[in-house]
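Got a structure for you, written out below as structure tokens; questions coming shortly.
Apart from one protein chain that is not included, each protein chain of the complex appears where it belongs.
Let's look at subunit A:
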């Protein structure tokens, strides 16, 4: 059973979003997603300063058995990327919700957060897979 923290928002493409309360969010991939991928070997990070539309592909996460695109959960500008993942991609497996975060965005519209899945809805989705 995977861990799905109640304080986060989720997408149906298995990203999580943490509201930092200042118009920015932190995002990563869920515990369920890292389990499904298996040992992560590489994370292609977005460039800081890049503007993203909601749903836009912004990177790739690779394991030994799969390579999955990362999608922007919300529109915004990349303000930080987790460069520690370049040398230690396994952090995504070990700590998907904390040290394994992938990027931080400055949201174009803070209200858009409400449109994402809550923990309960995501749990249902993850269960169905």
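By our rule, a residue touches a chain if its C-beta (ideal position, glycine included) is under 8 Å from a C-beta of that chain, and two chains touch if they have at least 3 such contacts; residues count from 1.
Everything below uses one rule, namely that contacts and distances are computed from a predicted model.
Undergrad: With one chain of the assembly withheld, which option in "ABC transporter permease", "Glycine dehydrogenase (decarboxylating)", "Acyl-CoA reductase" or "YibE/F-like protein" matches that chain's UniProt protein name?
TA: This omitted chain is identified in its UniProt record as "Glycine dehydrogenase (decarboxylating)".
Undergrad: One chain isn't shown here. Among A:12, A:39 or A:53, which residue touches it?
TA: Among A:12, A:39 or A:53, only A:39 touches the chain that is not shown.
Undergrad: Which residue among A:62, A:80, A:99 or A:118 touches the omitted chain?
TA: Candidates A:62, A:80, A:99 or A:118; residue touching the omitted chain: A:62.
Undergrad: Write down which of A:19, A:77 or A:90 is the residue touching the left-out chain.
TA: Touching the chain that is not displayed is residue A:90.
Undergrad: Footprint of the hidden chain on subunit A, which residues?
TA: So the residues of subunit A touching the unseen chain are 39, 41-42, 44, 47, 60, 62-67, 69, 89-90.
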